[in-house]
Each structure stands twice: as structure tokens, then as C-alpha cells.
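For this depiction, one protein chain was excluded, whereas all remaining protein chains were kept in their positions.
What follows is chain A.
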Amino acid sequence: MDTSSPAVFANAELLKMYTGRRVRAVVQVIRNEGGVLVGKSTDGQQLTVKGSPAFPLSHFVEVIGIADGNQSIRAEISTDLGENFDVVAYDGLCQLANGKHRKLFL
């Protein structure tokens, strides 16, 4: 068992609190710019993902990696979640997992 490096559920707003930490966020692909993926976060802001392979446009991608700036993640693992994903529910989960029920996750 190892709980030393959790990946925090994050949207763009929460990302700001976790610079340098491991996070997980879902983005909808807007464009691929040669190794850099630009996407829309679950709270509707633009996020840059470095070191991620390209994914089809408008697909949802879950990125696990290090938050390295306000609007940027250095990806370690990226998973294609397909075209149908409930961002509202996921965004709600981000807030629960960082707020009241933090101790279940961190």
C-alpha cells in the first residue's frame, strides 16, 4: 500500500492551488500543437497539457500529471475517455474531493 503520491481531482480553478503537486483533470480536446494539447477543463477554462500524445478533437481526455503552472499540467498518464463524458458530474466530484470529503482522497 502506498498513499504517498495521490493525484488530486482538479478543474482549472483548483489547479492553481496545486502547483508542483500531482493532479488529475479531465479536458475536452480543442487542438493538438505538437506534443502540447490544448483543452477545455470541466469548469470551462482553457488548459495546456504538456507531454501528452495527440487525441481526437472534442474527445474527453483524463490527464494525470504534475500541475506546473496556473493553467498547465505536465502529463504522466493520459486516458482517452471518448466523446461522451458528464463534465458536470466530474466537476462536482472535483469540488467534493477537495472540500468536505477531502480525507477520503488525500
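Just so we're on the same page, contacts are C-beta pairs under 8 Å (C-beta built on N, C-alpha and C of every residue); 3 or more make two chains touch, one makes a residue touch a chain; residues count from 1.
Operating definition for what follows: contacts and distances are computed from a predicted model.
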{"item": "Absent chain [UniProt protein name; select from \"Elongator complex protein 4\", \"Zuotin\", \"ATP synthase subunit delta, mitochondrial\" or \"Replication factor A2 protein\"]", "value": "\"Replication factor A2 protein\""}
{"item": "Residues in chain A touching the chain absent from view", "value": "1-4, 6-9, 24, 60, 62, 64, 77, 79, 81-82, 84-86, 89-90, 92-93, 96-97, 101, 103-106"}
